[in-house]
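The full complex has more chains than appear here; those shown keep their coordinates.
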Amino acid sequence: MKGNEAIAEAAIRAGAEGYFCYPITPQSEVAEYLTKRMPEVGGVFLQGESEVAVGNMLFGAASTGKRVFTTSSSPGISLMQESISYMAGAHLPAVLVNIMRGGPGLGGILPAQSDYFQAVKGGGHGDYRLLVLAPSTVQEAVDLMMLSFDLADKYRNPVMMIGDGMIGQMMEAVEFPEEKEIKRNNPDESDWAVNGAKDRKPRIIKSLFLDPHQLEDNSWLLDDKYEQMKREEVRYELYKVNAKNKLLIVSYGTMARICQTVIDELESEGISVGLFRPITLYPYPMKELKKEAVKKNIKTVLTVEMSTAQMLEDVERSILGKKQIEFFGRTGGIVPTPDEVKSKVLELIKPKKKAKTSEKKKRGKNVK
Amino acid sequence: MSSNSNVIFSRPEAMHDTVTHYCPGCTHGIIHRLVAEALDELGVRDKAVGVAPVGCSVLIYNYINCDFMEAPHGRAPALATGFKRMRPDMTVFTYQGDGDLASIGMGEIVHAANRGEKFTTIFVNNAIYGMTGGQMAPTTMPQQITTTSPKGRDVSQVGYPIRMAEILSALVTPSYIERVAVHTPQHILKAKKAIYKAFKYQVEGRCYSMVEVLSTCPTNWGYTPQEATKWLADNMVPYYELKCFKDPEKTEGF
Amino acid sequence: MPGIRIDKNHCKGCELCIRACPQNIISMSKEITVRGYYFAQVHDPSRCIGCQLCAIVCPDVAIEVIAHGTSYALIEY
Amino acid sequence: MEQYEVTFAGFGGQGIMTAGQLLAYSGIKEGKQVAWMPSYGPEMRGGTAYCTVVISDKRIGSPVVTNPKCICVFNRPSFDKFGPIVKPGGLFIVNSSLINVVSDRKDFTQFLVPGNEMALMAGNAKATNVVILGAFVGASNVVKLETVTETLKEKLGKKKDMLELNLRVLKEGYDLALETLGQKDSV
């Protein structure tokens, strides 16, 4: 199944009842799949007039307490920032998927990971965070998509899954959980959703607090949720991490798969390298990464991203100067080949000249 | 009063007994009452959800006694769409100012109306940005002085006021569109009927409905409440024609 | 005998009811409410015809109208 | 089985993506790990389109492959673009109906298949992609011919004529490979 379709079907299996979208490459197949599939399960499919509208349709739909989601790509996600901030402020569960493409601006439509900051640090205004998940295979996209709905409900916070065109366009075998009856949220059981003030006081979904003390309380309440996420939701994967590793690669999403290929190749050449793959980008597995990075055998930590360096900052915050950190990145739709990552690794491992510090980030390609 | 007296006019049930934050004489209050009465009369208060705008009426949920969502500025129709599509059994309305609906929210209102979303919009046109301190709105009258048109709205520079009822009526999708005003008791009674009808059509699942209500903003217009009603009658009513522009009873389909 | 009750707590002294009353029996108090407003009062309750016009225009829903026996039918203006 | 990568390349309309998908489904049917990765984006309009299928018994790393083991080129621009990147020792399948040159690389197996002609003779030039697919299966043995046959039956179940024609050209491509390159063991 194509990644985009798998994501769509995963949402259906997770009990999603509403999908709102605006066309944008490279994820339009999600909509094209759901325009047929949603009606089959009695759900709502609606193409909105813009991503600004779609973000806010999601806001309205999420207020029903049912499971709802949208998918888009980089510029479209930028247009949703206000609504995302509102949904976070109003404690609404909703799932958003960003199939990232090259930016900034109109950029291109090929795979990139340059919306990391936007997703992880908060592209909208105010003290809020999204829970951010990054799958590296189509199967994982399915699993994380389903998890996203659970986490959105658990925290009543928007959850964003970020992938790139590769995840969206790639076809891999996927398994869905048994197709018994799809379980759905029952709005009548909700103690917060808007479903008619019958025999109870009205419920107000809002983020305005004119009293700054209340507004501050709301922000700290959000912060409590984020602290809870840090305790309970950190996810990551280790690949061939062991005491022989000379170098630890940190990479996420499809980029991490490419690094796996590199690691396999290097292994066959007798060079041991491990991979730390964050699955939750927020909360970031800081302690866990530090634990692996500080191990004696590791000389260097190499961050590999399809961007000019964004996750790098979280790697720095995790490792806190305890190890030399290097960066390798390609961006704008260029997917680094295993070969170039490999030669970067070899360059770092072979103790030729003095290696540079992370201050000078190393790029895949020089300009001019 | 004696015990066999009966109250023939009182606060509707769907309204909280709260003093509003509106300025003295601001007709937002009247329009709130009309909405509450429609909910009462149709018996839908307990399955109603309002969408509050950003504007002076952002706190409408403190006054009308039903569930509410608070939208980003201008996006109430998108929230209403998302909600109503998921819960067609509920009664959904947006309450929006002219800055909210006719300026930043132009895209959302036109498209919601065009898709024929089955919700109701109460559009309060007071020809100004009330909440932010009296800036020019797209609905501000020619020559009207505001904080961002200190010499009066210059139509050669920024065009003529936008007439939303006319624009939404230019759409082919059936809908109910009427413009009313609330500056005299007579007009208020007509407004009441229009608002009632707008909700009724929704409850019947007929169409999108929008009532544009000409309203006063004594504070930012710089008039007393009385002067403001007169200014509305003299300036706004001639430009913003009061009538039913579109009614599914009369024009069904394309 | 018809009559009205003005809730001085809600009244903000906008004077719209004064102009609306066909009987001219509403006027402003000399006192000020806790919120700092002069409020509307009926100075000649006996002449009230229960027409509700004052209540209809009141933006603060501060006015209740009471009728005795049959109520004055609200004609369409 | 070691990991095997094959790229199909040509212009839009030549059924490039379908050829890859048929292979991918067949791989999945045989319980293998499979990743099908299309090219997308600006190339899709006008220029060349291509997709890559990676098939393996183990977890697949990169779906983007610098030097695939096999590349099947359907037209001249693809020949020019992809000829140089076939993995040394690999396989280069050339649709000789539309490509009247041959690669001068000596470090891989070059296999010329008159795809359009064979398809046209069978009754429909649009089946060129299945001819080439058959040739690839015969040459590589990455999946069984029977599996692809099954896949085709599933996908074209309802269109009897189409199915029959496609099964025929699939077999013809396959046989040509065996003839030309000789019987091979499973890779």
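Order of writing sets the labels: A, B, C and D. Residues in every chain begin at 1.
Just so we're on the same page, a contact is a pair of C-beta atoms (placed from the backbone, for glycine too) under 8 Å apart; a residue touches a chain by one contact, two chains touch by 3 or more.
What you are looking at is a predicted structure, and each value in this text was computed from that prediction instead of being measured.
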Formula of the whole complex, where the shown chains each stand for all their copies: A x2, B x2, C x2, D x2
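Just so we're on the same page, only the chains that are shown with their structure count from here on.
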Between A-B and A-D, the pair joined by more C-beta contacts: A-B
Chain C and chain D: spacing of chain centres that average the CA atoms, whole Å: 87
Centre distance in Å when chain A and chain D are each reduced to the mean of their C-alpha atoms: 34
Of all residues in chain A, the ones touching two or more other chains: none
Interface hub residues of chain D, defined as touching at least two other chains: none
Complex contacts: residues of chain B adjacent to chain A: 45-49, 51-52, 58, 61, 65-72, 75, 78-87, 90, 107-108, 111
List of chain A residues in touch with chain B within their complex: 17-18, 20, 44, 46, 48-50, 52-64, 66, 68, 82-83, 86, 90, 187, 194-199, 202-208
Chain A residues touching chain D - in the complex, by the definition given at the top: 25-26, 108-110, 165-166, 169-173, 254, 257-262, 264, 333, 335, 337-339
